[in-house]
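Here the complex is missing one protein chain, while the rest keep their positions.
Moving on, here comes subunit A:
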């Protein structure tokens, strides 16, 4: 999409402004208007390549890709040098994955006008950053350095050569070629800053001894990036003496108390044959710190000194068992010695005698997490967790709202254990109440709140999930990693006006960031922030192709349709089709953060996988599912053979629930009716629809208050709406009959289920009062009413 301002005034006298109007008309799909404006301009300026390019851009945006590309190829042979033309050609070629042609747009101009191509080369550079085209970036930077000749542009050229080398890392010859090329460009320059030194380090990646030379001869102070690179190179080249001396200097002279440096100090000392005691003494003489204590543990491990390992393990535990970091520090060393376990058990025997302090609470939580990590878990383990929570309850009254209360983690562990053994609707709700009890005592604990969102989603209480998501103040970048907690399937789970507004806000965040990203990568070049550049480019790619963004567009667009929203529907209609090319061809990146639920609790990954699978009917490839859903929508709106083929190809490869499988097969057959079918094909398609578009054939859940039912009812509502617009009268009738059956069979049943709702949740731990439980049950009932399909419209 060409970016331009949107104008409200109809006519302009300034020709440039009219050109913007054309682009604007194309991008907002006012193709007829754009076409007539182009015709007027072409007649007036028959020799201007820009209007030819605009006509091609129009064709391209209309979906006539092949014709547009053919016309662009013709135009390319004429080597147009109007920067507006080259810009459009580059966009069309790049977006069609015609990388070679896109580069030729500029290469031809440079060849033909070598002394007058500065503007084009700059544009090429900017476009290559925008599209993350590293090969073009390398070439354009190379030309920029030739035009300008200043060290800054040479650095750009060298660094982009490194970026290309890195991209071609699997091809050794190419990799070496571009590293060497990068170095040749800047060989004569003396690095004047650590950022420039960093460029040398990168282009010399295939010649590590030279990196050492450059770093050692740099007269200034090394920054953190270069220090890390230097340590890494010494380590990979096994230059142990230098590594030992340098790490010792960092640790002891510069007081750089960095654990990775400690590790390298110990490892190089070991490789040099230094005695254990020598290193032990040096660490002990260091100012006392958590890192230095752990360095003693690391030393014992590297020197395979089991006796000392156990000794320092216990010493660390004794000093840090009241600190919240204790568990993760020891867990990473996988320590499990008898003395430690005995010590823990002894402390645990005296729970009731302990003074109620945060330190003591932390001690017990650390102990429990360590026992869990060692696999020493039985039912009594979970009972003990409840007891610890209860014992230290008075602390909750003293603490500030923002203080971290570690006992909550033990109850989250118990909730997980409970759900692992019983996945029933009642048990999920029971655990919702337990978590709500924790929140009533400690409203700002994000982990407890996140688990509440997870459980609310399991039972379809999306409005409740949204309430907590808002309470957690999830903002900005967090939407990309956590947005799935409310947006996933939201168009069928909770198509509601407030939800629509929320998802539009998330969408706005994506738009703003996408605009900023290109600018920032260019600024990073301009400021010579080389040690950030590579990550800026990979971040851009990761963000641009974020699965969550595409799901946001799809779900928001579907909601605008379901709700008949006039404010946003048109915008999202355009956006929906704008992303089609990417959906079809790109590998999306999954930035969703599901680890957050489990961090610091110490569960093994096998357990997590097993746990999660208990709550999902089928293990789904979310990306393939998103694509399938996308093509279903696009076929509903604008049937085409290409879309049908894509949908048909995807369908057998996506794992679906029984209901969704039925739904997609029905859609497939409905879409077939848009194609030219022979008599027998038509008959078999109609037979399928007659047979399957019946309520008795639909695998609908019998849980009337469930996430599944809301999803299924919303999906059927959309299906019926689609059939009502069919040109085939029999299909219209089938849909209408189905609609009546849904109303009588399911809507009524869900209403009955809501009005007669009673739930037996059994006894609660933690002395949760009956009043609290009753109040929670009432609130859950209200939440089910709010979230239910029957109350959504």
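We take it that contacts are C-beta pairs under 8 Å (C-beta built on N, C-alpha and C of every residue); 3 or more make two chains touch, one makes a residue touch a chain; residues count from 1.
Following the convention adopted for this analysis, contacts and distances are computed from a predicted model.
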| item | value |
| --- | --- |
| Chain not present in the shown complex, as UniProt names it (candidates "Small ribosomal subunit protein mS25", "SCP2 domain-containing protein", "Aspartate aminotransferase" or "Acyl-CoA N-acyltransferase") | "Acyl-CoA N-acyltransferase" |
| Candidates A:473, A:566 or A:729 - the one touching the absent chain | A:473 |
| Which of A:529, A:579 or A:768 contacts the chain that the document leaves out | A:529 |
| Of A:48, A:174, A:291 or A:674, the residue in touch with the unshown chain | A:291 |
| Option from A:104, A:258 or A:280 whose C-beta touches the chain left out | A:258 |
| Touching the absent chain when the full complex is considered, from A:111, A:599 or A:791 | A:599 |
| On subunit A, residues whose C-beta touches the chain left out of the figure | 193-195, 220-221, 223-225, 228, 254-261, 289-291, 294, 298, 320, 323-325, 327-329, 331-332, 373, 401-402, 404, 444, 446, 450, 472-478, 480-482, 512-513, 516-517, 520, 523-524, 527, 529, 531-532, 535-536, 538-539, 542, 591, 593, 595-596, 598-605, 608 |
